[in-house]
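A single protein chain has been omitted from the complex, and every remaining protein chain is retained in its original position.
Should a chain be cited, it is by its letter among A, B and C, assigned in written order, with residues numbered from 1 in that chain.
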Amino acid sequence: MNTSVQELTKKDFIPEGDVKWCPGCGDYSILSSVQTVLPTLGIPKEDFVFISGIGCSSRFPYYMATYGFHTIHGRAATVASGVKMTNPKLSVWMVTGDGDGLSIGGNHTMHIIRRNMDVKILLFNNRIYGLTKGQYSPTSEKGKVTKTSLMGTIERPINPMSFALASGATFVARTTAANPKHMQEVLRAAADHKGTAFVEILQNCNIFNDGAFAKYLNKETKDTENLFLETGKPLLYNNDTMGIKLEGGTNPRLVSVENSGDSSEFLVHDPHAEDSIMPYLIGQLGVDQEGLPTAMGVLRAVVKPSYDELLHEQEAESIAKRGSGDIKKLIYSGELWTVGAGDPVNMDA
Amino acid sequence: MNTSVQELTKKDFIPEGDVKWCPGCGDYSILSSVQTVLPTLGIPKEDFVFISGIGCSSRFPYYMATYGFHTIHGRAATVASGVKMTNPKLSVWMVTGDGDGLSIGGNHTMHIIRRNMDVKILLFNNRIYGLTKGQYSPTSEKGKVTKTSLMGTIERPINPMSFALASGATFVARTTAANPKHMQEVLRAAADHKGTAFVEILQNCNIFNDGAFAKYLNKETKDTENLFLETGKPLLYNNDTMGIKLEGGTNPRLVSVENSGDSSEFLVHDPHAEDSIMPYLIGQLGVDQEGLPTAMGVLRAVVKPSYDELLHEQEAESIAKRGSGDIKKLIYSGELWTVGAGDPVNMDA
Amino acid sequence: EKLESVTIRFCGDSGDGMQLTGTQFTTTSALVGNDISTYPTFPAEIRAPQGTLAGVSGFQIHFSSNDIHTAGDELDVLVAMNPAAFKTNIKDLKQNGILIVNQDSFNAGNLKKAGYKEDEDIFAKWRSRIRIYEVPISKMTMEALKDIDMMARDKERCKNMFALGLMYFIYNRPLENTEKWLESKFGKKKLVLDANVAALKAGYHFGDTCEMFQNTYEIPKASIKPGTYRNITGNQALSIGLLTAGQLTNLPLFLGSYPITPATEILQEIAAYKNYKARTFQAEDEIAGIGSALGAAFAGSLAITTTSGPGIALKSEFMNLAIMAELPLIIVDVQRGGPSTGLPTKTEQTDLLQVMFGRNGESPIPVVSASSPSDCFYTALEAARIAIEHMTPVVILSDTQSAIGSEPWLLPDIETLPKIKFKFHTNADTYKPYDRNDMLARPWALPGTPGCEHTLGGLEKENISGKVNLSAEAHEEMVRIRAKKVENIAKTIPATQVYGEQSGDILFLGWGSTYGAIRSATEELLKRGYKVGQAHIRHINPMPNDLGNIASRFKHVVIPELNTGQFNMIFRAKYLIDTKPINQVNTKPFNVSDLVKRAEEIIGGKA
Partner (left out) sequence: EKLESVTIRFCGDSGDGMQLTGTQFTTTSALVGNDISTYPTFPAEIRAPQGTLAGVSGFQIHFSSNDIHTAGDELDVLVAMNPAAFKTNIKDLKQNGILIVNQDSFNAGNLKKAGYKEDEDIFAKWRSRIRIYEVPISKMTMEALKDIDMMARDKERCKNMFALGLMYFIYNRPLENTEKWLESKFGKKKLVLDANVAALKAGYHFGDTCEMFQNTYEIPKASIKPGTYRNITGNQALSIGLLTAGQLTNLPLFLGSYPITPATEILQEIAAYKNYKARTFQAEDEIAGIGSALGAAFAGSLAITTTSGPGIALKSEFMNLAIMAELPLIIVDVQRGGPSTGLPTKTEQTDLLQVMFGRNGESPIPVVSASSPSDCFYTALEAARIAIEHMTPVVILSDTQSAIGSEPWLLPDIETLPKIKFKFHTNADTYKPYDRNDMLARPWALPGTPGCEHTLGGLEKENISGKVNLSAEAHEEMVRIRAKKVENIAKTIPATQVYGEQSGDILFLGWGSTYGAIRSATEELLKRGYKVGQAHIRHINPMPNDLGNIASRFKHVVIPELNTGQFNMIFRAKYLIDTKPINQVNTKPFNVSDLVKRAEEIIGGKA
């Protein structure tokens, strides 16, 4: 029952009962990676809590042998916040989808990030509504034809990275379900971050949006489409033959150029920078700026106090200053008077 | 009654009945500026629609002699979208507050911007909940003491400019109710923009958050705290004695330096740039980056098709292709059969 | 052998094409002149792993030589394509019913997936009770297609056509219709077409040649009302109804919606009619769906929002604003199993009180309901009429059963469709935002109309002028007017029809998709000589004024609902009649036989 932290293995996180995603769904690989990473974190199994909204992705908690809550559509962030504020020692993970977390739930996503609540957010981005069988989502590419956009969508997708950064995210990363090794590194980094960790996981829905991320996998294109981020390293890709730099001094733009060998000209990745300008830039590569590769990895990781931390600090301070709760004091305060045999007497007197 | 567009004056936009904001409220100046700008736009009075949520700011439509809708808290963007999609020839304005538009309504704000719905959004930012008498808002500075944060808030404010830009805003501007001239220029620019125009208006709530924006007005500080943006001009301020540049090539940061006279080193303001990188940078000045001045004016203005426009294009295209509606066709379609005297007959036969 | 009516259910893995098979059997049966009614059952999962219980999908058809109203209680025939399908459906097969299974799929692997032991004889305990036919459907399909140059797994996928052909044989139906349909579908893909046709015929001939099926069955033509028909689901009918209302009023249609089972199809249906000036807006959530619709109504659209149970909670605040703004707005609630996320693919009538009362303050709203798939069309027209003529939001209550069930729809002749009377107010001199007509409806003046500028809002206001007014007098008057305005609608609705006896022992009083089951029960009870009548109402708020009078003519008022007694509570409170509710909340529609039984108990004083 109660395995010690050291002995925890992947098996401890696999519940009985079958997993009901479509065969071939990218969600399976994410599940397996999470179950692989958790036992390595040195956290007791009973301290993990997985909270989700509604969607295929949000079925996740049922497939984890941890505490879990499959809540309602778009609202997982609120429940996760309540859990964390009540018991900060828990390791709280939120699982959501591009519809759950960015369509109906976009506002809560913004606010939990802004507050830097110590919750790990895994956003499964398959650029489609899976559970409702294939309508476009806020991350679907413009012009996409779906059951509700027969002539193609007419709205521009949101970039989850930009959204999270503008919301003040202290940790932002992108990875893909098709690359378990990279995904597990990112998951570990997220787990180690104190504060909100926002992770976009590109996930293939092979039933309603198959091949959405093929370009990151195809032999022919993957080298030119992926840019793997490494702290302190220049932004190089295509086996270091290409790199990204900022051009045009007073009116800078991102451009990709051949790597002459001297890589000093290229932008260097610094996820720890105080401001979010470079991460914002890098997050747009490929996604908003055609012809450039897409950044994979940790875009930003800075340390700021988390909301739950500050909340409990204020509580401790208040107790230190005013002493802890006391029913009698609570009720018998304000302007009191007693009515007895004689006249009423003002108690403050 | 029906004044021709040419003859319209400010008076035409002032309804009978008194305005009920607190004496000294910044909202009065915004109202007056809007009433000043509208008659100059060449739009018939009856084509203006003002839609708001709930809040002191959201009382705005009652004080305009135009069509208006004082809806519910945080949802003005949705109603405005419905109006615009139904009748694109209307000039639709949305009035909201920092609570209405960024707390409860943040998600709708993100999505209306993402869709580039042709609506002018005026966000009155007084960094407080006015109508409910003084609780902190998502734009309140961290540590602010209010009725609900007696030991100071523990959440970091959202920067409306960054939020709008990350949402894909095609027009983003900041101005202040204390500077009617500047405000009116910005309002005019917003009105002329086709697509979502997002305007943050700094507004003083003299009852619950007095002096929130004093530094932009005080004699001693205003020159060093304001940076007025001009298209194609370098980012200079403090009477052009100081300027903003991007420093540190491979790992760029924004810095402020003395203006030696040769201003070629400074960043040049280009609101029309395709990507939103520079506006994102400039929007953070002062607000997220202490010690630098705050940018006032139009941060971004790029032309993209609006949602309502594309919607009606698809409709026209569909009518052209398939002919317009026909009840008979509508009902008598699919696999039909008739039951008569004889056997049922398959009509497709 | 001649039979009156038969109920068949095809079931198998989501991948086995059971829905398609069922639909084909349905149209063919319609064409041979039977009356029909169908009901599909979907798994809650998208595509649960092949062969698992969670992945079973089914399609039920009730066809008859009589006029029928339900998809049938018990099954006469169950076609199960794999062990999982057998396990989850067998209990619905009646005594001596026919079970046909695809023998080839009852292998160790599939048995395990269905939670049986690999070597378990799963038919053992059934042999005595039912007639079991183990047919090697897969093998014989492969055999039939051996000359066709196609991958084995593609051939195997034709097995549903084999099963269909077999059923056509047993029930004496022609293959033409399905052949024609296959052509239209696979015309271009010659191989696929040939393969499917071959499988279909093979199934038919197998029945013919093998000894298994001693006798085949005749289900004579039903005497059906002459006219043109199409088979239709409730979601389709509702969509067509709304589109028709748009055409009749010449208003652009605006549907602001957010996908949710089982309402999603309406959004998808209407999205296909851009050339009808039908504008669909997939909003970021339910709130934005109704908010955009309310804005569209303000600007002059025939505005609609569609959702299911959980979505109503999110729309309630805007429904209340619509009540205050007095704008026409149609809110469609396709009820599903609750509470909370509940049972998204199951049917229930449990949202009635939510739509009636789920808002702060005194906020009366008209509510209409649909009693069958095709009735959704007329319900939509009536909702549009009320919304526009009375300037009010209106709720349409549908449910999973009507929404995804299907039946033949006798197509109306266009001229007979109801007219909707209204005109926009354009005269600036006479305009007062909250002026009233004789029905207490206020004028509808659109932004863009010179001189009619006005501001709507959710704060209390004074009548006529519409100016904000929070005084005791204004509030008292407006609360009264909003209530009266809804009551007035009762003056515009037809007298309630009572089917069967006009007085006697039992009045069945119902609403919504229970109509078919109650009607069949009523017919059966009348046959058995009981004095029973059925009143089934479309208008729940306001109720028809004649209900009290009708109820008073019967000894018992019996109110069957797929909830714990929601309409029953409202009716009892209003008329103080000691009604006899019949309630069921177990994911299933009523069985006719259960209703008959309970009715007999009530008459017999046993309940």
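Basically, a contact is a pair of C-beta atoms (placed from the backbone, for glycine too) under 8 Å apart; a residue touches a chain by one contact, two chains touch by 3 or more.
Keep in mind that what you see is a predicted model, and the values were worked out from it rather than measured.
Note on the chain not shown: across the whole complex it touches A, B, C.
Residue A:H70 is the one among A:K10, A:H70 or A:K233 that touches the chain not shown. Contact with the omitted chain, checked across A:S81, A:S137, A:T224 or A:S276, is made by A:S81. Per the touch definition above, the residue from B:M151, B:L217, B:V255 or B:A273 contacting the chain not shown is B:M151.
Between the chain not shown and the residues C:G15, C:P49, C:P220 or C:G358, the one that touches is C:G358.
Set against the missing chain, the residues C:P49, C:G342, C:P418 or C:G451 yield one that touches it, C:G342. Where chain C meets the chain that is not shown, the touching residues are 44, 308-310, 312-314, 316-317, 320-321, 323-324, 335-343, 345-346, 348, 350-351, 353-354, 356-363, 457-460, 470-473, 475-476, 479, 482-483, 563-564, 568-570, 572-573, 576-578, 585-588.
Interface residues of chain A facing the missing partner chain: 1-2, 17, 44-47, 49-51, 54, 61-62, 64-72, 75, 77-87, 89-90, 107-108, 111, 311, 314-315, 318-319, 321-328, 330-341, 343-344, 346-349. Remark: the residues of chain B touching the chain excluded from display are 18-23, 54, 56, 70, 72-74, 103-104, 106, 129-133, 135-136, 138, 147-151, 207.
Throughout what follows, only the chains that are shown with their structure count from here on.
Look at where the CA atoms of chain B average out and do the same for chain C: the two points lie 43 Å apart. Averaged C-alpha coordinates give centres for chain A and chain B that are 28 Å from one another. Residues of chain A in contact with at least two other chains: 103-104, 106, 138, 151. Those residues of chain C in touch with two or more other chains are numbered 274, 284-285.
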